[in-house]
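A single protein chain has been omitted; all remaining protein chains appear in their positions.
== subunit A ==
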C-alpha cells in the first residue's frame, strides 16, 4: 500500500464528507424523539422475556379470575362433575372453571394447536438414521474412526498421525466446529 499523499488524503476526506450522513439534515425525523436507552436486546433476551410474559399472563389469568366466563362457557364436557354437585370442594371447582375458560378461549383463537412463536417453529432434532453420518473432523471426508484421546473423528491413519501432533487446544477447536466441544461454565 502506498503511503498516503496529502492530495490523496484530501480526496479521501472529500469522499468521506460526501458519504457521511450525520450532518445531512433529516427533516422527516421527529426532533423530540428520544429512544429508550435499553432498547437493544439480543435474541436470547427477547425470547426469554417473551416466554416469561406468556407464563405470567397464564398464571394471572388462572388465579385472579380476570376473565369472566360467558354464559356459554358453563358447558361441562363430561369429565368434570358440574359445580353444584361438588358442593364442599368449592375452591377446586372455581379453579377448574377458570382453567376451562382459558382453554376454551385458547381454542377459539388457535384452531390448530398451540400458538406459533419464534421458538416453536424451530425444527426438531433429526431422527432419521440416514443422516447420522460421521465425517473426518480434519478433512471432512468420511470418518469411521474416533480418537479416544481427543474425541476427534478421522479418516485414516495419516490423519490420525496429524491429530496426534496437534498442539494443545487445537483439537478442541476442531470439536467446536462440529459443536461437540466441552463448554466449561
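Keep in mind that, in the parts below, contacts are C-beta pairs under 8 Å (C-beta built on N, C-alpha and C of every residue); 3 or more make two chains touch, one makes a residue touch a chain; residues count from 1.
The working rule: contacts and distances are computed from a predicted model.
Asker: The chain dropped from view, which UniProt name applies: "39S ribosomal protein L13, mitochondrial", "5-cytosine rRNA methyltransferase NSUN4", "[RNA-polymerase]-subunit kinase" or "Pc12g13950 protein"?
Answerer: The chain we cannot see is, by its UniProt record, "Pc12g13950 protein".
Asker: What residue numbers in subunit A mark contact with the hidden partner chain?
Answerer: These residues touch the chain not displayed: 12, 15-16, 18-24, 26-30, 33, 35, 39-43, 46-47, 49-50, 109-110, 112-113, 115-118, 121-128, 131-133, 135, 138-142, 155-156, 158-159, 162, 164-165, 170, 173-174, 176-180.
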